[in-house]
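Note that this complex is displayed minus one protein chain, with the remaining chains in position.
And then subunit A:
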Amino acid sequence: RSSDAGPAKFKPPSKPVIVDKQRQTAERRFLSPEFIPPRGRTNPLKFSVERKDMIQRRKVLSIPEFYVGHILAVTTADPYANGKTSRFVGICIRRGGKGLGATFVLRNVIEDQGVEICFELYNPRIQEIQVLKLEKRLDDNLMYLRDALPEYSTFDVNMKPQSYLDHEEVPVNKLQVRMKPKPWSKRWERPNYNIKGIKFELPEEKMKEAQKWSKPWLEFDMLREYDTSKIEEKIWKEVNEELKK
């Protein structure tokens, strides 16, 4: 009788790969940029003392995670306003400063007048910071919105906060902004600003002339390197532990 080569070896079915999306995306760490100490000869004790104060303030007022390009609503205590609070809605143009003096600039166009207000993150007069729309832009610095057409900086003052899931990635808006005719406040076409979010409608010769000011050696300059990954991890752990208490 014909002999098979024994019974076919039992092949177990492939194990199902469980992708836990919650745990994966919870690994996304965001450390607010004002926690990272700048390069310098200051005593690290100063930064740790300052960080304690910042964490104390964060326990009282919850400062959400936000980047440049988000649309925020900030309520501050104002002694000269009705109801003693004033609310301002705008797009975050830039975040500056380190430590307790960290600031962010919100821009909006109200009744055809462009308004920019610079708020301090740790100012005790701020009652609430609300994120209305989550949206990262292509650049870190949106100062060119001053020379762009006003429609790109107008936002509804009574905008409802957009609901967003906690563990999704922050969406990047690849909007190319159209500008008013030149002259601009700064020469945004030059490579030292490194702007990717403008739709340049300039002739080709002007774009080539702007490339004359490019400094291709800057990215290879070793003295300018400041590797913050290890510092960031330490600080992130410290901040998270303190906030949980």
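Simple rule for what comes next: a residue touches a chain if its C-beta (ideal position, glycine included) is under 8 Å from a C-beta of that chain, and two chains touch if they have at least 3 such contacts; residues count from 1.
We take it that contacts and distances are computed from a predicted model.
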item	value
From "VNG2A protein", "SERTA domain-containing protein", "Large ribosomal subunit protein uL3m" or "Sorting nexin-5-like", the hidden chain's UniProt protein name	"Large ribosomal subunit protein uL3m"
Hidden partner chain, touching residue among A:Lys46, A:Lys174, A:Lys199 or A:Lys237	A:Lys46
Contacting the left-out chain in the complete assembly, out of A:Val109, A:Ile126 or A:Val239	A:Ile126
Chain not shown, touching residues in subunit A	40-43, 45-46, 49-50, 53, 56-57, 60-61, 77-79, 84, 99-101, 120, 122-127
